[in-house]
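Note that one protein chain is taken out, while the other chains of the complex remain in position.
Entry: chain A
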Amino acid sequence: MQTREEELKGLGADFTFGFIQVMDGEKDPRNLLVAFRIVHDLISRDYSLGPFVEELFEVTSCYFPIDFTPPPNDPHGIQREDLILSLRAVLASTPRFAEFLLPLLIEKVDSEILSAKLDSLQTLNACCAGYGQKELKDFLPSLWSSIRREVFQTASERVEAEGLAALHSLTACLSRSVLRADAEDLLDSFLSNILQDCRHHLCEPDMKLVWPSAKLLQAAAGASARAYDHITSNVLPLLLEQFHKHSQSNQRRTILEMILGFLKLQQKWSYEDKDQRPLSGFKDQLCSLVFMALTDPSTQLQLVGIRTLTVLGAQPDLLSSGDLELAVGHLYRLSFLEEDSQSCRVAALEASGTLATLYPVAFSSYLVPKLAEELHIGESDLTRGDGPTKCSRHLCCMQALSAVSTHPSIVKETLPLLLQHLWQVNKGNMVAQSSEVIAVCQSLQQVAEKCQQDLESCWYFHQTAIPCLLALAVQASMPEKEPSVLRKVLLEDDVLAAMVSVIGTATTHLSPELAAQSVACIVPLFLDGNVSFLPENSFPSRFQPFQDGPSGQRRLVALLMAFVCSLPRNVEIPQLNQLMRELLELSCCQSCPFSSTAAAKCFAGLLNKHPAGQQLDEFLQLAGDKMEAGLGSGPYRSQAFTLLLWVTKALVLRYHPLSSCLTARLMGLLSDPELGPAAADGFSLLMSDCTDVLTRAGHAEVRIMFRQRFFTDNVPTLVQGFHAAPQDVKPNYLKGLSHVLNRLPKPVLLPELPTLLSLLLEALSCPDSVVQLSTLSCLQPLLLEAPQVMSLHVDTLVTKFLNLSSSPSMAVRIAALQCMHALTRLPTPVLLPYKPQVIRALAKPLDDKKRLVRKEAVSARGEWFLLGSPGS
C-alpha cells in the first residue's frame, strides 16, 4: 500500500471488499494490529469504500471492546492497550461509521463490565473530534442518559472521569458545527436537557447527587464559550438564590464551591467586550456573597470564600475599587486570625499575594499602611504587659508584609518596613527575643524569594537588605564594656542561620555584573575590616573576624559564607588566595565549633566552584596538609574531621578525581574509636542535599548522578570493610551503609539488591536503633517495588519485623509494622503459610501503649486478614 497506492486505488471498491474477506475471522493479535492499521489507511488515504462501509465497520467493530490478556512470557509483547488504541483509531477515523458505531457504544456503556464502559466512553470521546451535529443528532438523548447514569451511580472514579470527559467533548463538538440558518440548534436543546435533569439536584446541597450534577454541568460548560453562557445564565442565578435560602454553613459551603467551579471555567475564554462577559451582571451579588462567606464563623466556608475571591479578582476589570477596598479589609482581618484557624490565615495570605500582583495600588494604599501601623504599636509601647499577644500579632504582620511583596512597587514599601523593624529590635527599644529576629529574617527570606524572578527587585533587595543585615551583625559583634544581652541575640546560632538563608536567597539570582559590584565590598569587609559601605558605620573598634578579635566577630564568617557560596560561578572573587588561607586557618581553630564549621563549609563551597587548574590543586594541597596534621592526633581532631567531611562533599559533588582518595580516608575513620560514629553519620551528610552551601540553586557544581556514582564506587568497599571490621565497630559500617542506601533513588538500588540484601537483613539484628530504623525505611519501599526478590527471604523478614515490632523505640515499632504492612504486597501464595502466625503476633501491638503504633498495627493486621480471603 505504501508503494503502489495508485494501482490499488485503481481497483476501486473491489480492493476494499477483498480485504474485508481476508480480514474476516482473524484472531491472532499480531495480525489484528496490522489489519487495523490497514483499515485506518484505507479510510484516511481515501480509498474507495463503495457500498462496503457497513461491512468494513462490522469486520472491525466485532472486536470491540477488546478483551485480551497477553499470555505470560509472551514473546511478542503485544499489550491489551496496543490493540485498544489501534482499534479506537479505526473506529473514530470517519464520521461515516457514526450511524453504526454510536448505537454500539451506547450498548457497551450500558453493560455491566467496567472495562467495556471505560473503553466505550473513551472511544466516544475520540469520535467527537471528527463528528458534527449531523452524526450525533439522533443519538443525543440516549448518549446523555447513559452518561448521566454512569456519573450519578457509578462506584468507580475512572468511569465518572471518562463520562465527564465524553460529555465535555460531545458539547464541544456540538458547539463547533456551523449551522444552516433554519436548522434547530442542537447545542441549545442538548444543554437544556442537561439543565433540566441536573438543576433540581443543585438545590439539595446535602444530598449525594449534588456533586455529580454540578460536575456534569461544569463538564458541559467548560466545552465552549456558548455552552458556558447558556449554562451559567441558568445556573448562577439559581445558586445565588440557593445560597440565601440555605442558612447552614456547610450547605452554603457546598453551594459556594459549586459557584467557584463555574467561575473558574470562565478563565478559559477571553471576551473582547466587557459587557458581554456573563459574569458582569452578577458581580455585585457575587461580591456580597463572598464577603458573607468571609465573615462566616465556619472556617471551611471562609476558605472557599477566599478561593472564590481570588478567582473573581483574576477576572480583568471585574472588581471596582470599592470592592477591592472591602476585599483588602477582609484579607487584613483574616491575616490576624487565631491559632485554631491557621489554614484560613495561610489561605488569606496566599490570596493577598496573588491579588497584590494584579492590584498593587489597592494593596499599597489600603493594606501596607495598616500593617506598618500595627508593627509600630509594639515597637514604641514596651510597657504593655501583653507580651505573647503582641509577639504573635507582630508575627502575623510580618508574614502579611512578606506575603504581599509580590509586586516590585510593593517590595519598595515592605522591605524598608521590615528592615526598620529589625533596627528597632537591635536598638533595644523593645524586648528582643531571638524568635522575633528569626521571624523578621524569615519574612525577609520570603520577600527575597519573591524578588528573585525580577532582576530589578532582586538588585533592589540585595542592595538594601544585605548592607543593613551586615551592619547590624557587625555592630552586635563589637566588644563592649558592659555586655548587653539584647545585642548578643543577633549572634546566636539560629539567628545567624536565619540571616544566612536571607543572604543566600538574595544573592543567587544576581546578574554577574551586579554580583561583582557587591563582592568588591563584602570580601574587603571581612579581610581588611573595610566598613565604608555599611550604613551607620561608626563602630567603636575594628572588625577583624580572621584575626584574634572577639569571638563574636568570627561567627560572622557564616554570613560571608552565605554570600560567597551563592555567587554565580563566573564572578571573580577578589583576594581569593588570602581568603582561602584564612578560611582554612579558622576551620581548624578550636575556640568555637560554629565558626570553624562555617569556615570549613565556606572553604568547601568555594572549592567546589573553582575551575580546575593549578590554583585549585594548590588549595587542595593546603587543605590536605592541614587535615592530615589535624587528624593524626592533637587538640583539633574533630575540627579537622569536619573539614575533611566538607571538602570530600565538595569534591564528590563535582566528580573530582581526588574525591575517591578522601572518601577512602573517611571510610578508614569508621573503625576509629573516637571518630567512628561521627564518620558513620558523615555519610548522611555526603549523600543529602544541604540548604545553605553546595546547592544547585547557589550555582554549585552538582552532578546529577553523584549519588549513584558514590554508591557504585564505595559500597563494595563498605561491605568489605564491614566483613573485615572487628565486632565493636561493625555498627558504624552498617550505619554508613544505611545512610548511603537511604538516599539512593530506588530504581538504582533494585538491581543491586540481591547482593546487599543479606547485609540489610543482618543490619536488622543490629542493636543500634538508628541502624534498625534506617534499614527498615530502606526495606519498606523495596517490599513495595521488588516483591519478587524479597519473597525469597520471607521467612527472615517476617521473623525480624515481628521482633522489631516490640522494640523499645516507638519509631522502630512503627517502621517495623509499616514493613509488616508492605509485606502483604508479596505474592499471596508465599505469604499464606505465615498468615495465622502473623495475625496472632500482630494482636500484641494492637494493645501497644502508643496510639501511633496501634494505628500501624491495625492497618497491617487488617491487610493480613484480607490475604487470600474472598473479596479482597
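By definition in this document, contacts are C-beta pairs under 8 Å (C-beta built on N, C-alpha and C of every residue); 3 or more make two chains touch, one makes a residue touch a chain; residues count from 1.
To be clear about the criterion, contacts and distances are computed from a predicted model.
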Options "Exosome non-catalytic core subunit rrp40", "Cytosolic iron-sulfur assembly component 2B", "1-aminocyclopropane-1-carboxylate synthase" or "Dynein, cytoplasmic 1, intermediate chain 2b": UniProt name of the undisplayed chain: "Cytosolic iron-sulfur assembly component 2B"
Given A:44, A:153 or A:688, the one touching the chain that is not displayed: A:153
Full-complex contact with the absent chain, from A:209, A:678 or A:702: A:209
Hidden-chain contact residue, picked from the options A:234, A:638, A:809 or A:828: A:809
Residues of chain A in contact with the chain not shown: 112, 152-156, 201, 204, 206-209, 250, 809-810, 843, 846-847, 849-852, 854-855, 858, 861-862, 865-866, 869-872
